[in-house]
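One chain of protein is taken out of this complex; the other chains stay put.
Labels A, B and C are assigned to the chains in the order they are written; within every chain, residues are numbered from 1.
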Amino acid sequence: MDEIAARRAFEDALLSYKPQFETFFLSKLFGLSYHYADETLTIAFPIHDFLFNPQGWVHGGVSAFVLDVAMGHLLWHTLKASGSTLEMKTQYVAPLKGTTARCVANFIRKGKGICFLEARLFDDQGQLTVAATSTWKVNRPKDAVAP
Amino acid sequence: MDEIAARRAFEDALLSYKPQFETFFLSKLFGLSYHYADETLTIAFPIHDFLFNPQGWVHGGVSAFVLDVAMGHLLWHTLKASGSTLEMKTQYVAPLKGTTARCVANFIRKGKGICFLEARLFDDQGQLTVAATSTWKVNRPKDAVAP
Amino acid sequence: MDEIAARRAFEDALLSYKPQFETFFLSKLFGLSYHYADETLTIAFPIHDFLFNPQGWVHGGVSAFVLDVAMGHLLWHTLKASGSTLEMKTQYVAPLKGTTARCVANFIRKGKGICFLEARLFDDQGQLTVAATSTWKVNRPKDAVAP
Partner (left out) sequence: MDEIAARRAFEDALLSYKPQFETFFLSKLFGLSYHYADETLTIAFPIHDFLFNPQGWVHGGVSAFVLDVAMGHLLWHTLKASGSTLEMKTQYVAPLKGTTARCVANFIRKGKGICFLEARLFDDQGQLTVAATSTWKVNRPKDAVAP
């Protein structure tokens, strides 16, 4: 494992995080960058080897994390409201390896109270590695947080 | 955020990780401990605030990571073979807060080539916060990794 | 295929259906019977061979139908309100064959606006054949139907 790169990512995250959308600590630690266009969000990030599973590629749980982040941020950016994930399903179609990755999120259906979203994670060759769909509750100011 | 605790967790992980089941870097960083009994695995871990989402509780992607780890390790420990997650679904029934959490994984059905598993994540009050089910391909030595 | 039994099931359904919970046409055609106890619903039904897939056992879509019916009726019976399925996931762990089947539904978490449920389908030997989880929106009188 590249421990120097890991420590640099960690210390950079400690210096730059804020507990907000896009800048919360794990987003900074994993090096996520956010690019919105119309109602699509693309997150790009470097593949650090401290994200690996015991087999030697990006842990599926890390992929699930990024997919969840992408869908949640697209909802927040589009609706100007936070959302709560009710459920998410991820399908692992190929191992994620290489140097960088790209996650693209879209709405399946944008409702007022409930939203359905999808996101896909691609490696640096443009190959699909993980596909996700999810269901969200849109939080209105008065809403309690729990579903 | 408790930056001292975060840095301690990070440095401890750097000192103790090995790229293997149970001891890979993110497992160490998140402080996961593994307890097997019969065909059940319980993972206990402390709730560090560097795992939080912008709203101030454990990020759903972190929960998904731990649930995935729990099911994968139970499969590995029981079958003496690694598995590949084909898919996982998580349902978020309540925010995960508090000081510690506990994740319990079981088999739905243990097949030779395909396994179905489930796992649940509880807070320190014993309340269910996230429920997951998943489908796994059992890797045999000759198998290619990708499904 | 037992065409006499199929026609009898069809004509019986035509005579007895009402467009209501428990008695709607497909519920009658498939011969579903409903047994509530506490917050659990068990549906029993005969395995007609007109429900078969081309391979010769109960079609997975029929199993999904019964699991959906079970969870929706349990919600309705418990909350005294109809619900809309936001999503459902089914896992097919074994083919459903034999003469009768039994589907058992429970709450994972019973919320006011959102409910999480699970259901399992067993054959006449008590073997698990299909497992499902789902997320529901509780319809209040004023609610529009669509999510």
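Note that a contact is a pair of C-beta atoms (placed from the backbone, for glycine too) under 8 Å apart; a residue touches a chain by one contact, two chains touch by 3 or more.
Here the structure is a predicted model, which is why all the values come from computation and not from measurement.
Engineer: Hey, which of B:Met1, B:Leu14, B:Ala81 or B:Ile114 is the one touching the hidden chain?
Structural biologist: Only one of B:Met1, B:Leu14, B:Ala81 or B:Ile114 touches the chain omitted from view, namely B:Ile114.
Engineer: With the missing chain put back, which residues of chain C would touch it? List them for me.
Structural biologist: On the chain C side, contact with the omitted chain comes from 1, 3, 6-7, 10, 14, 17, 19-21, 24-26, 29, 50-56, 59-62, 64-69, 72, 82, 84-95, 145-147.
Engineer: By the contact criterion defined above, which parts of chain A meet the unshown chain? Give residue numbers in ascending order.
Structural biologist: Output for chain A: 89, 91, 93-94, 108-109, 111, 116, 128, 131, 133, 135.
Engineer: Could you please point out the chain B residues that touch the chain left off the display?
Structural biologist: 86-87, 89, 111, 113-114, 135, 137, 146-147
One rule holds for everything that comes next: only the chains that are shown with their structure count from here on.
Engineer: Measure off the straight-line distance from the CA centroid of chain A to the CA centroid of chain B, and report it in whole Å.
Structural biologist: Spacing between the chain centres: roughly 18 Å.
Engineer: Quick one: report the Å distance separating chain A from chain C, using the average Cα coordinate of each chain.
Structural biologist: Whole-Å distance between the two chain centres: 35.
Engineer: Using the touch rule from the top of the page, what residues of chain C touch 2 or more other chains?
Structural biologist: Touching at least two other chains: 89, 111, 135.
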